[in-house]
Every structure is written in C-alpha cells, then in structure tokens.
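Encoded as structure tokens, the structure appears first; notes follow it.
Only one protein chain is missing from this complex, and each of the others stays in its spot.
Let's turn to chain A:
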C-alpha cells in the first residue's frame, strides 16, 4: 500500500493547484505579455523605429560593454574564491563566505551610495582622483564597479557548495601523479564544475544587464552617454514614450527569457536549482 501523505485529497489538490496557477498567471505571466503588448501597441513598424533610435542603441551598447567587463571579472573572482574556500581549511572561512554574500542583502541604493563615498568628489579617493584627472563616477568605470559589487557573489555562490561536495581527492591524486597545479585545475577541476560555472555566469550576466538602483546613483543618468538599458527604460517611461520604454524593456525581457531557458537546461544537467541568494 502506498504511504498516505498530507494533501493528497482530490479537493485539496485541485484547490491548491488552481489558486497557485491563477495567482502566478496574474502576477507573473501577465506582466510578460503586457511588455510585448505595450511595445507593439503602435505596430511592428513603430516598435522597430523606437528600438533603433540612437539613444536606445547607445544604451544597449553601454549595457553590453558593462557586462563584457563585469561578468568575466566576477567569474575569475568566483573561481578564485570558491577554490580557496572549498579546497582549503583556514580560520575565517565562514566569515569570508558571509562577506562575499553580503551584496545579496544590501539594497542596491546603499551600494550606489557606498561607491559614491569611495570615488565621488566627496569620497575617500575623490580629491586624489580629481587631482589626477581620473573620472570614475558618472562614467563607465563607476557603472562597472557598481555592477561588480551587486554581482560579486553570483559565481562564487554557485561553485562553493559544489567544490565542497566534490572533495579534494581527485585533485590530490592529480598532483601526486605529477601534474602541475594549473594542469590539475584545467583537466580535473574545471570539467567537474563547468555546468555550475556556466549557471553562475548566466545569472551574473542577467543581473548586470538588469541592475538599476546602484547604477542609477553612480551613472549620473546622462541621456545617450551614461544610460544603461534599464535606466533608459525609466527615462523613456518618464518622457511618456510608452512604446519606446516597452520596446527597450522587451530587449531586457529577451535576455531574461534566454536566462530562464539556459537555467532550465542546466538544471536538467543536474545543476542545483535555486534563486539568487537562496
């Protein structure tokens, strides 16, 4: 006889599935449809016209450049951090992990303000930066730095539990058999973590493209200059250019859909499924 489990009754089952499906439909599916519907409200012609304006294209370009810099840096950091934390014992490992995860719990606005107090004119390095004519705030470097902060945990967080679970024996065997440290990493460690690594990179990339609060403080929000794609959506929306705002938003939605598909495929390959920070 099958074991009896809570909530197996037909009525409970139907009620719960129904309630969850309806709320999910209204709360999550409807916004996705709404983005497309509002973007195409003036027909396909106007959609592409708004998408191909100079400012929107510039915002796309700035977001792509930011991601091309920030994602590889945080990938390398994530690998280094995971290697140190998962493969070795040293005092303060747990504390270090907690610090790496801190950006998950800090408001993006606080992150933006924090960078302002490091690199802004009133900040720690402000006078020195000004004296040497280096511009970080309200320019690309500031946007990249803020993005690095908010996405610092993404790759590390993916790799640490995996590397811990895999243990050290395989790498130790490689070293004992005479492989160099680099060979061991490249031939043994990397193949074992590639899917989780890719998963972390994809989530990190999605967040870099989507970051709004932190970037809106450090970018200065100059149209056609320091506007990333999410900031550009805000700007067009406040201009009452609904078609333009939702056309730009549809590009971000496309990245989100790509992220979800990639996430789904990687989870089928056995990568631990979870949301950011959980």
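By definition in this document, a residue touches a chain if its C-beta (ideal position, glycine included) is under 8 Å from a C-beta of that chain, and two chains touch if they have at least 3 such contacts; residues count from 1.
One rule holds in what follows: contacts and distances are computed from a predicted model.
S.K.: Looking at UniProt, which of "Protein-L-isoaspartate O-methyltransferase", "CoB--CoM heterodisulfide reductase iron-sulfur subunit A 1", "Molybdopterin-dependent oxidoreductase" or "Sulfate ABC transporter permease subunit CysT" names the chain that isn't shown?
M.R.: "Sulfate ABC transporter permease subunit CysT"
S.K.: With the missing chain put back, one of A:123, A:141, A:192 or A:224 would touch it. Which one?
M.R.: Residue touching the chain left out of view: A:123.
S.K.: Taking the full complex into account, find the residue in A:47, A:199 or A:246 that is in contact with the omitted chain.
M.R.: A:246
S.K.: For chain A, enumerate the residues touching the unshown chain of the complex.
M.R.: 3-7, 9, 12-13, 16-17, 19-21, 23-24, 26-32, 34-35, 38, 76-77, 80-81, 83-85, 87-88, 90, 96, 98-100, 102-118, 120, 122-124, 145, 148-149, 152, 168, 171-172, 175-176, 181, 184-185, 206, 209-213, 216-217, 229-231, 233-234, 237, 242, 245-246, 249, 252-253, 256-257, 259-260, 263-264, 273-278
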